[in-house]
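The structure appears below as structure tokens.
Left out: one protein chain. Kept in place: all the others.
Take a look at chain A:
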Amino acid sequence: MAETDVRKQIKDYVQTMHEQGILDHNFENVQNLQGEENPHFVLDIIDIFCRDAEICIEDMTKSVDEPVVDYAKVTGFIHLLKGSSSSVGGCRIVLACRELRKATESKTKERCVEAVNNIKREFFTVRDNLNAIAKMERSIRTDDAMTGIF
């Protein structure tokens, strides 16, 4: 498929994500940083985000599952995940992180556990959609590579 067609597909897909409130305009800020000299930038950011967010959420889960929750530690994870999520446009993860922050302030373990489960749900949604975008980006890179061969 021609690159222009795939680019249009990606643009339409991102627009759908906006309409569903899954990604906000900050994702386009990431796309705008990609250029000819760094054609893999969006792919790299998606890979880094998904990898690091998964680790962060795992650590968050372990922390709230402890018999005595270290709320300061959980707050540290919140800042990390909120920062990276906002940069890639993961607005619903950001909102879910705010709910966890409120739960840590109330120092209620059950609320924290519920909030972390919500973060997981939102992350899985964003991750699946970012991976779909990554797949489309990779198809452009594969086509470029094949063009180079022939």
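Observations, loosely collected:
Following the convention adopted for this analysis, contacts are C-beta pairs under 8 Å (C-beta built on N, C-alpha and C of every residue); 3 or more make two chains touch, one makes a residue touch a chain; residues count from 1.
Here is the rule we go by: contacts and distances are computed from a predicted model.
Per its UniProt entry, the chain excluded from the display bears the name "Response regulatory domain-containing protein", taken from "Phospholipid/glycerol acyltransferase domain-containing protein", "Dynein light chain roadblock", "Response regulatory domain-containing protein" or "Protein Iojap, chloroplastic".
If you put the hidden chain back, the residue from A:Q9, A:T61 or A:S87 that touches it is A:S87.
The missing chain lies against chain A, touching residues 26, 29-30, 32-33, 35, 38, 41, 44-45, 48-49, 52, 76, 79-80, 82-84, 86-88.
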